[in-house]
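A protein chain is absent from this complex, but the other protein chains hold their places.
Then we have subunit A:
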């Protein structure tokens, strides 16, 4: 029997054991489950060899972890990766919607309904209205969902907490609260039960606002830490350990990473620079404030766009520090770009094919900067690196409330009754992807890398895990 077939058999045996353990676990859409089902679904379609030779699989139980890693790496190398598609980009498939409705019913979470006419190109995505938050459909006090999570969900859906770092940190703090208030029910193990408790919370948050890549990575990390808690550990000790882990994660991946990135980025800022930034990126603001404190002389141009107008927040923060700023809207960027010496952009996620996923408008700025030969630098922590690949901004995106586009000028609101007009649609995209040839440099906590080195970093990280 070849090596691959032996590995396949071992995998099947492990899968059977797992199925027995997690019988009540339904098919969830979290990415960490996708990883495990990668290996199982890729092995399932293979023609089954003799079932009698299952004895070979039992020897793997003792060296479970090592085999696990080796199998994962080899399987990914040998078999094509087949990931289960996340639900939030399959809205046009009625079966997926039915499955989602059933799952939410079981978890006692209300289903959020789509709002308004959706542009046909985006019929596979959800479009919610901000005026109908999910919490209106919940009974208060909610017995199923922890109040910290309810509050977090409301903050997400109303846009009070926005920006990928802020959302991740808020999520981790909410989870810390959940862990503090958690008590293991009798006859249950903490490592398994806590993970099950977290699943409805994650579904709820997903309904309030689709999870970002950074949040997905954070959740993966927490789940791994929880399931790695040995069963003989006492509850208090386990909870302490988990809280500590979360603290470390926030500290390492976000706070210290920001410091490291700022250190590298400040080398790139020289006196007399005119720096262009877009929207409000906490990391880019941090870099600029640090550079200003190190007495670099530069001025900043903040570019903003409707309808979110996040640039005003960045403007406030920079002006408070005393940095001299200019403010324009994105349609004036080709007027102002001849003055600019560098462009600093933040990222929401970095995809495995080198594309940068960021706030809508980022790719446009990078395009115009390229046309004027201005260097574009993207700043991104490594915990935002994502294994997805994407080439355009359509297949996986987020649609925000279309009513945000409505504006009243000179007493007239043109688009007030857009719902009544049958052929009119409003499109409020949240993200877009920037091709790697527009980006000159990516500054991460591991150093300054070109856009195309993202899969290398991901591979290094995965082996570390």
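We adopt the following convention: contacts are C-beta pairs under 8 Å (C-beta built on N, C-alpha and C of every residue); 3 or more make two chains touch, one makes a residue touch a chain; residues count from 1.
In this section, contacts and distances are computed from a predicted model.
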From "Translation initiation factor eIF2B subunit beta", "Signal peptidase complex subunit 3", "Neuronal-specific septin-3" or "Adaptor related protein complex 2 subunit mu 1b", the hidden chain's UniProt protein name: "Translation initiation factor eIF2B subunit beta"
Of A:85, A:421 or A:460, the residue in touch with the unshown chain: A:421
Residue of A:144, A:233, A:367 or A:441 touching the missing chain in the full complex: A:367
Contact residue for the chain not shown (choose from A:85, A:111, A:407 or A:460): A:407
Contact set of subunit A toward the excluded chain (per top definition): 119, 121, 305-307, 312, 315-316, 319, 324-336, 359-361, 363-364, 367-368, 371, 392-394, 405, 407, 409-410, 414-415, 418, 421-429, 432-433
